[in-house]
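Notes to accompany the following structure.
Of the protein chains in this complex, one is absent; all others appear in place.
Right after this comes chain A.
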Amino acid sequence: MRRNVEPVASAAPLDRPAKSGLEARDPARRRWQAPTGERPAVRRLLIAAALAFLGFVLVLPLVLVFVEALKGGVGVYLAALADPDALAAIRLTLLVSAIAVPANLVFGLCAAWAIAKFDFVGKSFLITLIDLPFSVSPVVAGLVFVLIFGSQGALGPWLSDHGIDVVFAVPGIALATIFVTFPFVARELIPLMQEQGTGDEEAAISLGASGLQAFRLVTLPNVRWALLYGVLLCNARAMGEFGAVSVVSGHIRGVTDTMPLHVEILYNEYAFPAAFAVASLLALLALATLLLKSLLEWRHGGGLKPRRGH
């Protein structure tokens, strides 16, 4: 009989006066932990670090924008927004995004459709090209349009002879915005459409639908939530774009100033309450976008898969 080994093992914890450290814990009573999990202390530390960083870098500035904007009271705030130049900037921003977002909606849908449903030479090159606006500095994008359409540019003189101004005018701002925001819709749709494949379209056409009917009745409804999501992000970026627009705009007050440019001008003129008032509108836009985005993800997460996050 070797039973006498057992009491020794069970007596061990009793010998220790206090449970200190991990070793003291009875191994059988230690709480089960998922293999990929962490100890509570580590977990809390990581979360706290992340929250502190987020608070300092994201939340604090956002709160300060509103605090600064409302410092002089609601009257000053509203007066700053009612300023004709501010109103012109808001109008221009809305106009530009009303041009850029639908344009990118159509371009993005076409590009995603082509990439996901067809095989052709140069497909991977096209995918890389779509990502170009993400990798190139917006300032460079703006400069490119100045080079093409500027008074010294390739097409600029001919166009201005015909009474069309691109640079330092609305068309240039719209072009620069379209360039910068191009990837949002396409990037949102490509993975989803690739995953869905062409089976549904084949089914629709075998049932007698025309190509257009298949697109309208099957393809589009299949990607509608991802499309809306892409449009949302595209719109947020279109309204907030600074770099590329700054180069082509020429900063003509009340004419070619968008909201972000107007904020900078006001700030440089030490008109802080007015600058922050306009900035608060942009911040509100960001918050509204975030809210809608979360709502979409929560309600229609399935329709947005597969996700790579932004």
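One rule holds for everything that comes next: a contact is a pair of C-beta atoms (placed from the backbone, for glycine too) under 8 Å apart; a residue touches a chain by one contact, two chains touch by 3 or more; residues count from 1.
Note that in this section contacts and distances are computed from a predicted model.
Protein name for the hidden chain, per its UniProt entry and selected from "Thiol:disulfide interchange protein", "NAD(P)-dependent oxidoreductase", "1,2-phenylacetyl-CoA epoxidase subunit B" or "Sulfate/molybdate ABC transporter ATP-binding protein": "Sulfate/molybdate ABC transporter ATP-binding protein". Only one residue in the set A:V144, A:V218 or A:A236 touches the chain that does not appear here, and it is A:V218. Of the listed positions A:Q33, A:S151 or A:S210, the one in contact with the omitted chain in the full complex is A:S210.
Summarising the interface, chain A meets the missing chain with residues 199-200, 202-210, 213, 217-218, 221-222.
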